[in-house]
Every structure is written in structure tokens, then in C-alpha cells.
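Removed: one protein chain of the complex. Kept in place: all other protein chains.
Chain nomenclature is as follows: A, B and C, assigned in order of appearance, with residue numbering initiated at 1 for each chain independently.
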Amino acid sequence: MKIQEHHARDIFQKYGIPVPDAEVATTPDEARELADKFGCPVIIKAQVLVGGRGKAGGVKLAKDSDEAFEKASQILGMDLKGLIVEKVLVAPAVDIDKEYYIGITLDRDRKQHVVIVSSAGGVNIEEVAEKTPEKIGKIWIDPAYGLHSFELRKMLFGAGFEPKVAIKAAGILKRLFTAVTHMDMSLVEINPLVLTTDGQVLAIDAKINFDDSGIYRNPELKVLKESEDTDPIEIEAHARGLTYVRLTDGNVGIIGNGAGLVMATMDEVNRAGRGIAKPANFLDIGGGAQAELVKNSLEVVLSDPNVKSVLINVFGGITRCDEVAKGLLEAIEGIELPVPVVVRLAGTNWEEGKKILEGSRFTPVESLEEATEKIVGWMTEKSSV
Amino acid sequence: MKIQEHHARDIFQKYGIPVPDAEVATTPDEARELADKFGCPVIIKAQVLVGGRGKAGGVKLAKDSDEAFEKASQILGMDLKGLIVEKVLVAPAVDIDKEYYIGITLDRDRKQHVVIVSSAGGVNIEEVAEKTPEKIGKIWIDPAYGLHSFELRKMLFGAGFEPKVAIKAAGILKRLFTAVTHMDMSLVEINPLVLTTDGQVLAIDAKINFDDSGIYRNPELKVLKESEDTDPIEIEAHARGLTYVRLTDGNVGIIGNGAGLVMATMDEVNRAGRGIAKPANFLDIGGGAQAELVKNSLEVVLSDPNVKSVLINVFGGITRCDEVAKGLLEAIEGIELPVPVVVRLAGTNWEEGKKILEGSRFTPVESLEEATEKIVGWMTEKSSV
Amino acid sequence: MSIIVDKNTKVVIQGITGREGQFHARQMIEYGTNVVAGVTPGKGGQKMDDVPVFNTVAEAVKETGANASMVLVPAAFATDACLEAVDAGCKVVVLITEGIPQQDMIEVYHTCKEAGVTLIGPNCPGIISPGQCKIGILPQDIFVEGPVGVVSRSGTLTYEVVDGLTRKGVGQSTCIGVGGDPIIGTTFKDVLVDFDNDPETKAVVLIGEIGGLDEQDAAEIIKDLKTPVFAFIGGRTAPPGKRMGHAGAIVSGKGSTADAKMEAFRAVGVPVADTIGELVDMAVASV
Partner (left out) sequence: MSIIVDKNTKVVIQGITGREGQFHARQMIEYGTNVVAGVTPGKGGQKMDDVPVFNTVAEAVKETGANASMVLVPAAFATDACLEAVDAGCKVVVLITEGIPQQDMIEVYHTCKEAGVTLIGPNCPGIISPGQCKIGILPQDIFVEGPVGVVSRSGTLTYEVVDGLTRKGVGQSTCIGVGGDPIIGTTFKDVLVDFDNDPETKAVVLIGEIGGLDEQDAAEIIKDLKTPVFAFIGGRTAPPGKRMGHAGAIVSGKGSTADAKMEAFRAVGVPVADTIGELVDMAVASV
């Protein structure tokens, strides 16, 4: 999961990482008040979970409090890559002498955390790594040895950090790693970390990703977790405990058991669909699904107005096909099935499952190929209507 | 440093270690109120930093709240091995099914923490280790590998802990080790850890020692630290930043530079003194002492009414003997020197130091042998008067 | 023959007395797996059917000679269970549990590596060498002995492939679900090397997906192997930045896309199938 900048700021403060003054405003009036409180100029920043806010017009400078009101009015309610801005962060502008990048992430390949720093911050770190690798420093953290200040200083001096910044950045990274381990962060980036003209070192902007598997032991994150979803169907699906991802521009609802099978089904619909049939979502009912879960799944998929047909693909292992079939029948009990649904059942108890679906409003098939044929047929009909 | 039982209890609660209900009372009336609040019978326990409170009469059971008042009256104000009891802890008595011992301490020899458990608790753990070693379990903690629940369970099952207790004790020890590392504990013992008749596992009594060198980063301990001293001269000495320990039955004040030298001086006074001269204190002025510190030291030592003569033994290294001599003169400026003081200066600038003391009320000598001779002479005079 | 597990594998199941543990223990025993012990702390001395239950893995290993463990305990306890298995001397640890925090896995991964223990998982269906030994939760009826090795990040797709192979009369040497998490103990690369050293594995089917670089790592060493490999990559339609069910299935950079992975395999001459059906056909044709 990701969190918004102002939440990241709160976490930084808790771990002793220096951040500039800032507060959240939800109305232009509040933004004006904050501008008065901090003294101008102030920066007004949209609080949404998308990258490239600045380029998209979500970050603006205000010279006085009237301008703060005006800029906040522009940003609040703005649509940033599909997300409506509901909050802005108001912060006094700092005079920046130099910008740096520091971050810690989990290296999947090496199976350990890696600290990455760059003396060229405020820009795309991957570009820096490509063009001026001498400005980049890295330390892979040996889990038994831990992370030590001296290693950090060595790396920071080596990457060209100014001495006084290097020493402060080493302290910041040490505390950041404490935060990473305490809170199960899979990524934390401070970009830029700045040296101000009056000699302070501050984390100006930050990105934090959390390992979803660690949320159970970080209760304070559970609260923030809810705010991540913005799509109404995703919100509903996650509230029902479903593993659901909505795609834009799709028209075929996809349900399956096992992430790999669902992805493969999506891919196959897309491939065989040749632009006419496209997957509208990912929905994995997981292993050993009971009827209730299947019912919920179908309801959620059908609630997407873009969905014009549905493909259900189940290969029974722990999951029993008869349970799936039962759930499907329950799901449509008493309701009209608004779009055609094809069901492919294989593996454990597939025959029982097929029998249960016989005579129902579902269309049973025996292979994925057969299923996609049906889907493509239906979607072709619809598009030619 | 050590802390009192009720402070240990607070720390345990913070780290999720189960303790019985309990509160502190400073008057018999408060004890009665607590007895009413908790329900009787209650245990009344003297809060002083000495071992063997129970045998000395500092722990009593009260059947009803009147008895709680009465027993608290007996314990409050009691002299336990030289310490006056000012607080008692009132706790509802628990029905104990079985007692255990668990603890973590720093093993100086192996240079690592060691977890020690015994399925025979409530008694002297060293005796258990000698007589029934099969009831003892130990794990030395590899600092790189850490401490894991499975190791604890294996040890606990091996030492004969009942299954349900073993599992809870493993969790308690894991949290205890977190506390040990967070708070720089050099020793923590729960004795007894009990299984109550209603199936709870509780830490009934505990002892915690803290590494004094870690106090700087555990600000919450600084507050407790002050309460440890009970001797008024030790309180004054420590307030002045001096490394001072008072001895009972001594009559010769000892001041020196370096812990080893001071101890050796004490030993030599005791040996040569043949029962007539005995060291009254340990006072180490440390390395590089300035005049002010020397002045403070002499004042503190002279404030002990038992002190009938003083031996100052300085071997100058970083410490300059002329600085020491200057401090001595400052210390007695304008005051009467109540007892004779012999000063032995050697090493860096000893000749300058000696010159400064010439004609003063101090008695300069050139060796420790000569110094003890003087001391023994004076003390013999005094005892024969 | 087979890799990692075979007739000589003696299995201890950590978490055997739980609902899931009991069910899968019985399945494994029914399949013929030599399940010698179970472990549930506090339940030592009991039995699960005929399987003795111990308080610790150390005791189980000492009493029964178990050399492999299946870990089927909740995420909060699973890594401790793995470390216990390693400490007790198990040489194979199959970690089924899903939802284990990644940083806990860092410790387990490196501890296993140092101890020379083969860790499979987490978040995986396990491993089966048909006719010899199954450790995991795979639906065993579809597997038959034969020449094709199967390795996959997805459970259900493994079953699809195996079902297809079996229906066409082609059996499997060993099938391994390496798991869908970002940090897994055994990767494609490890398994490909093992299969290559197994004389009876004549072809390998590899089912990859978006996320990470394990497919690329595998592609790098394929030129040194003699056994043909056929690949399939899931997630071509996955939107970037979204986890697709598996914690590790996320497009978060160039290398993590399905296209990049397919390209990596094609570049070293590995045929990449468009569909599972095609993948099955490729493997069948090659043996």
C-alpha cells in the first residue's frame, strides 16, 4: 500500500527525520489561513497518490495569502490522472541550496534491503544512475550485520555529498531504516532531500510503500489503508475481502481461482478478443473458495457498467467446482443476469459442478478456448448492434 | 543502576509482560483503600532496593482491609538492611499453581546475553542449578542471529515447563529481550513467574539492573536513577558528579585518581591499619582532574563524620599533580582542616605539586608506604586517647 | 528420478493439528508420502491419525529422522517455524503459508542459504515428484510419472499444465510451485539447474509472470543447459503499479513486464507459448 505525502510526513516526524513545517487544508480558506500562519511564499501541493503531480499542475507556489487561496481553489477538486484532489498540503517555501536523493527499498533479486543515494536529487533517479553513475551510492544491507553509520558516511562521501550534508543524511538514513523495519516499508524515497540556504537538511517530498503482508502488525496503517482506493468498485470489492483490480477500457468481467490463472485468462481474452473483447478486471477467488465468496465475486464484477459479458475460469484443486457452481447459482437467485456469463470448470468435482449449472442461466464450457470463443462471439454481436 | 519493583512492573506493562494488578501506597490508609479496591486477601510488599525482603519481614499477607492497614503500618517506616521503607506495593494475592524462574543477563565471559530459565522458581536459582540441573535451561544469544521463539520453546520444554506455560513464557522472554535491548538492561529476572490456578501466567516479582552507560539514551531512567541513593553523603557526592562509594565502619577518607589506584590505596590502609585504620570511602577523581573537582572531593570526604584522617594518593599521568595541589589549597581556604590529611603525589608535575603544598596544613609524603605510616600513626594516637 | 524430493524424503508437518494441516497431511499420506511426524508446540505426545506429534522439530527429527518439513502455520508464526526446521537439520523446507511480511523472509532466506537448506515458497502450493513424494497442497490426482519438469510461480496454472500433459499421456518428473511472493527461497534459476542435472527430466515447462527479474535470471543461464525449456508468461494485460493477487505480481519497472520476460526468453532461444494449451503442446512434442 501507498500513503499520501502528508501521512508520510507524520511518520517521518515520529522517527526524527527533519521535515519542513506544513499542514493540510481541505478548503481554499484553510489554505489562506495556513499561508498567514506560516508566512509567504508557500507551496500548495495536491495530496493524491499519483506521480508527476508537479508537471500535471498539482503543485503551485503562492506569493501571498490571497494567491494561496486562489491556487488552492485551482488545485482542490482538480482531476489528477483520474483522482480528484480533496486535500492540499500547505508548506512555507524553503530556499534551496542543493537537492539530493536518498531512499531504501527491498531488492527482490538479492533478497535484502538496499540504500540508494544520489547527490543529484529532485530528478529521476534512474536517469541519474544511467548518465552520472558516480553520483550514485548503494549499500545492500546484510541482515545479520545491520546498517551502520560509518558505511552510510562512506557511501555518501563517495557519491559526492557535501560533508555537512553527508553527516546529517547518514543520521537520517539510519532512522529511516529503523522506520522501514518497524513499519514493514517496502520502499521509502526522499526526493528531494534538500540543503537549505540557511544550512538545514530537510525531507521535502517523500514516497512510502508498505508491504501489505506487514499491515497486520502495524495497526496505525490500517486506518490509512482505507484511503488508498479511489475507484468505487475497487472500494466495494476490497470491503468484501476480494482480490480485485479494475482495468480501464475493458468489457469482459474475469473471475478465476489463482492469480496466475486469472492473469492468463485476461491475457487470453485480450489476445483472442482482437480489440473487440478486453478484460475489464482481475478477480481471484483464491484457493478453497466457498459459495459465499463466489457470490460476492460475481456481484462485484457485474456492478461494473463497462462489463458486457463475464468469463469464469476455475481449475479445481483445493477449490471444489461444485462449491463454485453453488455460489454462482446463489449469486443470481432472484436477480436478472444482465450480461451473458460463460463458466469453465475443470479439476476437482468439475462434473458435479457442471451438473449443478445445467439448465441455469450460465453457459458452461469445458475449455478456456471454448470460453473465449463464446465471449468473442457475444462481444462481436454487441459491437455490431 | 537498579530500580524498585513497582517501577519494574511499569516497564513490564509497557513491553506486554503480564503482571498482576498492583498499586503503590505510601500510607496505611492508602493501603487499606487499595485492599478494598482490589479485594482481599492482598500482599503488601516493601519497596526498597534490597534482596531477601520476605525473610526480613518486608512482605506480608493481609486477609482483609483492616489487616492491610495494620500490615502496611508495620512495614512503612521499617528499617530493611539500612533502608527505611517509604512505599509499599499492594497487590491482590493470586492462587499459585506452580512457580518458575526466567531471566536474561549479560554474560561477561562469553560477551553475549544469556537467557536462563528454571521450572523450579521462587527459590534461589543458583541452588537449583547445582542440585537439579535438569530443571535449568540456557540460551546464549548470538548477536547476529538474534533470539527466536522456537529456541525458547525448545529450551523451556527441555527444562520441564508445562506445555501451556512454555508457550506463554517463550512469548514473555521474547518481549523481555526487546526490553533488554531497548533499555540497556544488564540483568532482568522474573522470580517467580507463576501459573495461577485459573491458568494465567504472571510475573509476580522482578529484578532489573540497568547498564549505567546506557542511561544517556534512556531518558525515562534518569528520573528513576535519582531515587537509588539513600546515603546522604553518596547523594551529595553524586550530585557533585563524583565517583564516590561510602563504606561502613571506616575512619580514613580515601581520595585518588583511577579506580584501581583508589582500591589499592583502600586495601593498603586496611592491611597496614591492622584494625585501627580502615578505609571510609572510595573516591576516584578520574583522569585529568581540575582543581575544582579536587576541592569538591575533599569537601565531600570531610563531610563524613566517621572520617578521622584522610589519605590522598595521586599518580599523575594526564592528571597534573600541581592542579591537584592547587585544588587542595582552594578546598581548605578559609576553613579549618578538621582532621589530618596526608598527600602523596607522584608522576606528572609531582615536584611542582609538592612545592605548592609546602607550608600548608597538608602533610606531603613521597610514597604510599610513607602515607599509610602517617595514617596509622594518627589513628593509633586517636584510639589511644 | 526427480529433484529435491523423492522416495527417501521423510516429512515432518509443522502445524499438523490445524484444520488445514490435518487435511493436507492425510492427502499426502494417501498419496504415499512418507509423513513421519507432526509438530504443534504444546501438543507433543498426541497423534494425528497414526502420525506422532511433537512439541519441537528437533524432537521430531531426533525421533523419526525427518529430513524435510512442510510449514503450514499462520503467517505470524511461519518464519519462526522455518528457522526451527533449519535449526533441527531439515534439508528441505516447503513453506506454504501466504501473507508473510517480506522482511521476515529476508532472514529465513539467508539462514537457509547459509545452512544449505532448500527453501520452497512462501505462498506456494509445494512440490511433487509423482509416484514418490508430495509436499504441499497440490491436487494429486492429476499428476503421473514422466519426463517433463514443471516449475511455476502460479499454483492453478501448474495444475492446468499438468492436467494437459497428463491427458496427452505425458507425465512429470517433478513439479514445483516456487510461490507468488517477492522474496522466495527457490527461484526458476535454481530449479532449472536441478532439472538439468536430472537424467530423467527431458524437458522443462516454466510458467512465469509479471514482477521481479527471476525470469531474466533464469534466461541468463539457459544457454548453459542441455534440457529444452518452454515458457509461458502471465500478466500481459496487467496494468502497471497494481498487485495482481500475488504479492510479487506487479509491474513496477521495465524488467517486470510480461513483454520484457518473454523477450528475455526468446533472446536465448526459449520458445514462449501464447496460451497454456500451446505450452502443453510444445512440451508434449519435445519428448
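Assume a contact is a pair of C-beta atoms (placed from the backbone, for glycine too) under 8 Å apart; a residue touches a chain by one contact, two chains touch by 3 or more.
Quick caveat: nothing in here was measured; it's all calculated off a predicted structure.
Trainee: Among the chains included here, which ones are touched by the excluded chain in the whole complex?
Mentor: Among the chains that are shown, those touched by the missing chain are A, B.
Trainee: Could you tell me which of B:D29, B:D66 or B:D212 touches the chain that is not displayed?
Mentor: B:D212
Trainee: For the chain left out of this view, which of A:I96, A:I167 or A:I235 touches it?
Mentor: Checking the options A:I96, A:I167 or A:I235, the one contacting the hidden chain is A:I167.
Trainee: Just the residue numbers, please: which parts of chain B touch the chain that's not shown?
Mentor: Against the missing chain, chain B presents residues 106, 108-109, 111-113, 143-144, 180-181, 184, 186, 211-214, 216-217, 243, 245, 247-248, 256-264, 266-268, 270-271, 278-279, 282, 284, 286-287, 315-318, 346-348, 367-369.
Trainee: What does the interface between chain A and the hidden chain look like in terms of residue numbers?
Mentor: Chain A touches the missing chain through residues 145, 148-151, 153-154, 157, 163-164, 166-167.
Everything that follows uses one rule, which is that only the chains that are shown with their structure count from here on.
Trainee: If we define chain centres by averaging CA atoms, which chain lands farthest from chain A? Would you check?
Mentor: Of all chains, B has its centre farthest from that of chain A.
Trainee: Starting from the mean Cα coordinates of chain A and chain C, work out the distance between those two points in Å.
Mentor: About 28 Å, centre to centre.
Trainee: Out of chain B, which residues touch more than one other chain, so two or more?
Mentor: Touching at least two other chains: none.
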